[in-house]
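Removed: one protein chain of the complex. Kept in place: all other protein chains.
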Amino acid sequence: MGDGHSKEDIKKHIKLYIGIFIALLIGTVLTVAAAYVDLGHKANIALALFIASVKAFLVAGFFMHLTTEKKTIYTILVCTVIFFIGLMALTIMAHYDVPGAGH
Amino acid sequence: MTEPFAFLKKLLFMPVLASEHGKDVDNFIIYVHLLMGVLFVGWFSYFLYSLFRFSAKRNPKADHFGVKSHASSYLEVVVALVEVALLVGFAIPLWAKVVDDFPKESESTVIRVTAQQFAWNSRYPGKDGVFGKRDIKLVSGSNTLGYDPADPAGKDDVVPPLNDMNVPVNKPVIIQLTSLDVIHSLSIHPFRICQDAIPGQHVPLHFLPNKEGRFMITCAQLCGNAHYGMRGFFTVLSQEKYDKWMAEKAAAASASAGGFE
Amino acid sequence: MDVPYTTKPRSDTGLYNAKLGIWLFLASEVMLFGALFSSYILLRVNALEGTWPHGLLNIPIGTFNTAVLISSSITVVMAWASLKLGKFNHFKIYQGLTILCALAFMVIKSVEYKDKFTHYEVWFNDHEKKSIRGHIEVPGEEGNPWFMTHKKLAERKIETIKIHPDPKVTVASGKEAHGGAEAHDGHGDHPPVQEIKVADIKRLSAFVPAHSTYFAIYFTLTALHALHVMGGALVMAYLWGPGSKMWKTDPERFTNRIEVSGLFWHFVDLVWIFLFPVLYLL
Partner (left out) sequence: MQHTTHTAPHETSHEHHHEDLGFWRTYVFSTDHKIIGIQYAVTSLAFLFFGFCLMLAMRWQIAYPGEPIPVVGKLLETILGETAKGGIMSPDLYNVFGAMHGTIMVFLAVVPLAFAGFGNYVVPLQIGAIDMTFPRINMASYWSFFIGCVVMFFSFFIPGGAAQGGWTSYSPLASTIPTDGQTYWLIGMVLLITSSLLGAVNFIATIIQLRAPGMTWMRLPFFVWAQFVTAFLLLLAFPPLEAAGIMQLMDKVFGTSFFLPTGLMVGGQVADISGGGSPLLWQHLFWFLAHPEVYVLILPAIGIVAEIIACNTRKTLWGYRSLVYSVLAIGFIAFIVWAHHMYLTGMGTKISAFFQTTTMIISIPSVIILTCLFITLWGGSIRFNTPMLFALAFLPMFGLGGLTGLPLGFSFADLHLHDTYYVIAHFHYIVAPGTIFALFAGVYYWYPKATGRKMNEFWGKVHFWVSFIAMNLIFQPMFAQGMAGMHRRMYDGGATYSGVLDPETGDVVGLEAFIINLNKGITHAAMLMAVAQLPFIINFFYSMFKGEKVDDNPWKATTLEWQTPTPPPHGNFTKEIIVYRGPYDYSLPGAKEDYTPQTEPNHK
């Protein structure tokens, strides 16, 4: 397991983990609070998804060590994300692009 | 028109043609098949020749490297270019015409076609040129299409018998297509049209029939055990005959009042 | 004859087998939940004006459950870090806490589910009339029945039922709606109990999947997520109990197992991070 995971490193990591834990809790509170503020429907959605993405980044990046992962893993995940976005975006766009749009 | 292709169309077993844009469809199919034909004949001859020339009997010692030239790359580029040409020059603009360039409703025969297991309902707007109001909340066993019986615009709507639609020749047709139950597909080969009828969705399509005659509607989407029998007729008439037919049906409709199935 | 790289990473990829394996598996999970997510969005933009229910979930409980799951993900890294530091006892504690969190999550989730199964909406044949949400009383049933439907009412030849409509409350996103589970006695003013003729009812449904596409996707997503929680909890319980013997024989491999199961657990957490706002708040 070597890299970055020696005992000293781990001890440093633990501090980071606790920091992230607190950030996640704050993020949760923020998400709920933001939902009660009426910013307009679209803005509410955007904000909620933004906070969720930040939290997801913290979990994936640090708890799952993705910030220091190997190239193989990155390649796999990047492809996956591209395909996921393709699936979602194209399906939804196809829903809006129908015959007689100018009709 | 396309004399040089008449033979190819026969060779490809294409059925009669009775619509304006159908010419483009046929020509386009032929262009693609020409590309395919060239590739097939070229590669196939090469293939047979190599099998003959390089059989172990004739050529006991193989050459590790074989072909050194990269001529085939040019061939691949050519194939790609032809595909781009077909795509940009024909397929995309022609498709745009089919799905977007709708004729004016006032100058067309407008029909609402609703598929159901296993028949085709049709509805014409009648004299006023306006269909009755439809509301999804009104849908019930006796009013499957959800037309508002109170709406005056719907009173003169004409509903011919199932599976039988008529239109005048040389006048654009707009069909608004939907389905009651499962997905069907309205396919009329002589017009080179095909469109899925999807419950919950109303998809418009248009074409210009340019030949009188009686044509068959095929259901092109598996829709249950009698899918194979979901046949209908689409008849293109001269304007006079059409008017006569329409008058008959309109009279029948007002006799039965409301125009409901 | 051992399959190589079960413990030590392969030098050119820098990975041991199980780590690569779990990431591949997670990639496919991304596509699984991703497809359901896409479906959620499509169904939602597809919904007819005003038919997408809002504010029917219990936000405080949801928030609390989110916190529970987040806590479990810190304990799960701590469990792994403890092993890295060679502190097996700390590992036992953290791993135990993780499993408890998982259990707590499941218990809370089932309470939420139960609430939904006994909470109703009634639509009327007269489509001018607005639907009513609330708890119902049905003759022959004690208290608030589970999973009642208009079909069952008709089958039992019941003629009238009573409904206790939910108080009006303001929910997330400032929208006004009939309150969800959080609007129990206490706040809001209670509209009077109404008597309803079964003959007037077009549909009656508890907040079950069949209620609406919203609840359909809510239950599908959360149940699938809950299955993952249970699966993860089982594996972690195994590694906490009988599986932990491996610490004595092959500590490095055991640590790897904890890391790999942790990766799975974080993923489950990650999914929830998105599910919570999307299902509860928007």
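By letter and in written order, the chains are A, B and C; residue numbering begins at 1 in each of them.
Just so it is clear, contacts are C-beta pairs under 8 Å (C-beta built on N, C-alpha and C of every residue); 3 or more make two chains touch, one makes a residue touch a chain.
What you see is a predicted model; the values in this text were computed from it and never measured.
Put simply, the hidden chain is in touch with A, B, C once you look at the whole complex.
The residue touching the chain not shown here, chosen from C:29, C:115, C:166 or C:269, is C:29.
Within the complete assembly, residues 72, 79-80, 83, 86-87, 90-91, 93-95, 97-99, 101 of chain A touch the chain that is not shown. For chain C, the list of residues touching the undisplayed chain reads 1-6, 10, 13, 15, 17-18, 20-22, 24-25, 27-29, 31-36, 39, 42-43, 46-48, 51, 151, 203, 205, 208-213, 216-217, 220, 224, 235, 239, 249-250, 257, 260-261, 264. In the full complex, chain B touches the hidden chain at residues 12-15, 24-26, 28-29, 32-33, 35-36, 39-40, 43-44, 46-47, 50-51, 54-56, 59-67, 72, 75-76, 79-80, 83-84, 86-87, 90-92, 94-96, 98-100, 116, 136, 139-141, 144, 146, 180-183, 185, 187, 189, 192-196, 198-201, 203, 213-216, 218-229, 231, 233.
The definition used in the following text is that only the chains that are shown with their structure count from here on.
Centre-to-centre spacing of chain B and chain C amounts to 46 Å, using the average Cα coordinate of each chain. Mean C-alpha position of chain A lies 19 Å from that of chain C.
Residue positions of chain A in touch with at least two other chains are not found. Multi-chain contact residues of chain B, defined as those touching 2 or more other chains: none present.
Touching chain B in their complex are the following residues of chain A: 98-103. Chain contact summary for the complex, chain A toward chain C: residues 1-3, 5, 7, 10-11, 13-14, 17-18, 20-21, 24-25, 28-29, 31-32, 35-38, 41, 44-45, 48-49, 51-52, 55-56, 59-60, 63-64, 70, 72-73, 76-77, 79-81, 83-84, 87-88, 91-92, 95.
Contact residues of chain B toward chain A in the complex are 98-100, 102, 203-205.
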